[in-house]
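Removed from the display is one protein chain of the complex; every other protein chain stays in position.
Up next, chain A:
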Amino acid sequence: MFYREAGDFKTSYTEDNQTFPIKFDRYRYYAVLVFAFAVVPFVINDYWVNAVFLPFLIYAIAAIGLNILVGYCGQVSLGTGGFMAVGAYAVYKLMTSFPDVSMFIHVILAGVITAVVGVLFGLPSLRIKGFYLAVATLAAQFFLVWLFNRVPWFYNYSASGQISAPERTVLGVPITGAETAPWAAYLFCLVFVTVCAIIARNLTRGMAGRKWMAIRDMDIAAEIIGVNPLKAKLTAFAVSSFFVGISGALFFSVYLGAVEVGEVFGINKSFLVLFMVIIGGLGSIFGSFAGAAFLVLLPVLLKNTLVGGLGWPTDLAAHLEFIIVGALIIIFLIAEPHGLAQLWRVTKEKLRLWPFPH
């Protein structure tokens, strides 16, 4: 009733090309932004930031990155954990080498470095496809983790082999280290999420996105109409790795503060982000957010209801979580292969006609 296209006439292609062509969508998007930037920072505490908001925001960036590669360009990757590790170690080396530079610049540079590494590991995609490419990116995952474990230069020769984030600031406000205020860490990540999402959306609705989707849907036809497959695939790897690198940098420096590479950025991380993309919806920016929210919130919710509410033992709840997440993935793959984003789209289609479906 309130969600209508009718009467919302577009008089220029610019208007028709915008991200949210429907008025209601647009206002809802502004409302969410205002709420996230102007309300949430004042009401959140340490628990909410560390248990919910930071992981959600950071995983959302990683999911957007992986979605560009898998969902838009159709190149399956299992190397997400490894690329996040590249971002984390890049930001660590930058933070310790140039202590006076703003964290903003460090995180962006970490993304750029990861993009370069991503392109290198994307080169095999020109020759191999599907499962075989997945295995090739798996090699990236194991090689990168091994590299960061074995070469002491990466962790500045520390005795433990771990990296830990020293205190660094943005505009005088500490963002990393023990002194960080919850709202500062939250806002720092929120800015990155917002910018990344806007960039991803712009790229995917423009020519770059069309080239990626053309490669995904039918690579031979894409080539016949003039898409250079080499360039299209490598830009997808670069952009995807850029986002994944940023998320890895934030994950290490802002969220965890100290990292042991094999534990944090192992193959589990790759699968987790891939599940987020699949559950959220392949080929959808909103889906990346939905998937990240789902897989971050579900454990918190289960833990609070089962352990906190019903008084079950913690290990039982943890195991149940595995079962539930596993079952959900299977159910999603069968019932709705396009994920939460598709459910959302169907709801919107229904809403547009509601309450008179004909």
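Note that contacts are C-beta pairs under 8 Å (C-beta built on N, C-alpha and C of every residue); 3 or more make two chains touch, one makes a residue touch a chain; residues count from 1.
To be clear about the criterion, contacts and distances are computed from a predicted model.
Colleague: The chain dropped from view, which UniProt name applies: "Sulfate/thiosulfate import ATP-binding protein CysA", "Cytochrome d ubiquinol oxidase subunit II", "PDGLE domain-containing protein" or "Molybdopterin-dependent oxidoreductase"?
Modeller: Result for the unshown chain: "Sulfate/thiosulfate import ATP-binding protein CysA".
Colleague: Tell me which residue among A:Val43, A:Ala159, A:Ala178 or A:Ile225 touches the hidden chain in the full complex.
Modeller: In the full complex, the listed residue that touches the missing chain is A:Ile225.
Colleague: Specify the residue from the set A:Val107, A:Ala185, A:Ala208 or A:Met276 that touches the hidden chain.
Modeller: Touching the chain that is not displayed is residue A:Ala208.
Colleague: Tell me which stretches of chain A touch the chain missing from the display.
Modeller: Spelled out for chain A, the touching residues are 12-14, 16-17, 199, 202-203, 206-208, 210-211, 213-214, 216-218, 220-229, 235, 239, 283.
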